[in-house]
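Notes follow the structure.
With one protein chain removed, the remaining protein chains of the complex are shown where they sit.
Now for chain A:
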Amino acid sequence: MNNFKQLITNNIRKFGMIVALVGIVVIFQILTQGILLTPLNITNIIMQNSYVIILAIGMVLVIITGEIDLSVGSVAAFVGAIAGTLMITWELPVIPSIIISLLVGAVIGAWQGFWVAYVKVPAFIVTLAGMLLFRGLTMVVLNGRTLAPFPSNFRIMSSEFMPDLLNGGSYNMMAIIIGIFAIIVYVYSEFRARKIKAAFNQTELSYSLFLTKVILISVLIGLFTERLAVYAGIPYILMILVALIAGYTFFMSKTIPGRHVYAVGGNEKAARLSGVKSQKIKFWIYVNMGVLAALAGLVFSGRLNAATPQAGNLFELDAIAATVIGGASLTGGVGTAIGALIGALIMGVLNNGMSLLGVGIDWQQAIKGLVLLGAVAFDIINKKRNG
């Protein structure tokens, strides 16, 4: 039992985040009299927050290196406008247009990364400039108008569901199969990780706690896919999100460049003296952010089925809030992709729940502001108490 208490105090941030998410879900589930977790609404929450999650994944890397990116909303809008021009005005095929759009994102990232990493202009300034610059360019490209509609196959990525190849009738069998598959992969990887850790006495959970955790998460995955299956199955965007989260988590926790990212954010001078190429890392982190911002722009314009000058307004703040609620520290060196995901979901469920209850956009904003402040204050107070 003592062991358990120790575990909680050591991981209070992680637990705090999950407890907060679960708590918010439960509260709104009760307040909305069960609408929150209906199959339709769950699907909606994922679709509506997909672009913020994508941005938050890029943002968490930027924040880990101790920098910031205020331009992602404008960049997303700009790339949306480029994609609209390519596909709607010039009628280019979809795949090349997507590739060009992502490349544009990469170039924008490289531009900002150059100023931040090599010229050492503070990131706040560089990306504040970028925010104005790319918002302006969006209006120039669109000439102040809205471009619509996109070709229908462009919208598969953002708004369509995977077809039910197995034809399960009212149940989407495809979703169920994928869910079961996901559980198997998850359970396998957990046991493997535990076995590796046990080999050098690094297991932190007792066996029963470990089992409880694995079973709980498996049940959650199961219930989640069941809900999706009842509605229309698994949206393509969910697969993209899962791939991104898994990929970035792997990159950040298992690879050498991933380790270097944390080192640069933790203490840049020490990292440099250890042979870490900090400038190169920062540069590539911005390139990466540019590409993800572009992807978010494509997903957003796909969902909206239009490229508009005002797209992506304030997305940067949602993304930053999500990463910070998810445990990233603005002083650098700390943060995870999963944390960013949970942070984005907390914000997303709050938005969605309040909308369902008919809370106006004005109060939604105000409450989100308080949640952000509360989350960070909780963290800091807690750190003080343990120090």
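In this section, contacts are C-beta pairs under 8 Å (C-beta built on N, C-alpha and C of every residue); 3 or more make two chains touch, one makes a residue touch a chain; residues count from 1.
The definition used in the following text is that contacts and distances are computed from a predicted model.
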Would you mind picking the UniProt name of the chain not drawn here, from "Cytochrome c oxidase subunit 1", "Formate dehydrogenase", "ABC transporter ATP-binding protein" or "Cysteine desulfurase"? "ABC transporter ATP-binding protein"
Absent-chain contact - pick from A:Leu228, A:Ala271 or A:Leu304: A:Ala271
In chain A, positions touching the absent partner: 6, 9-10, 196-197, 199-200, 202, 250, 254-256, 259-260, 262-263, 266-267, 269-277, 333-334, 386
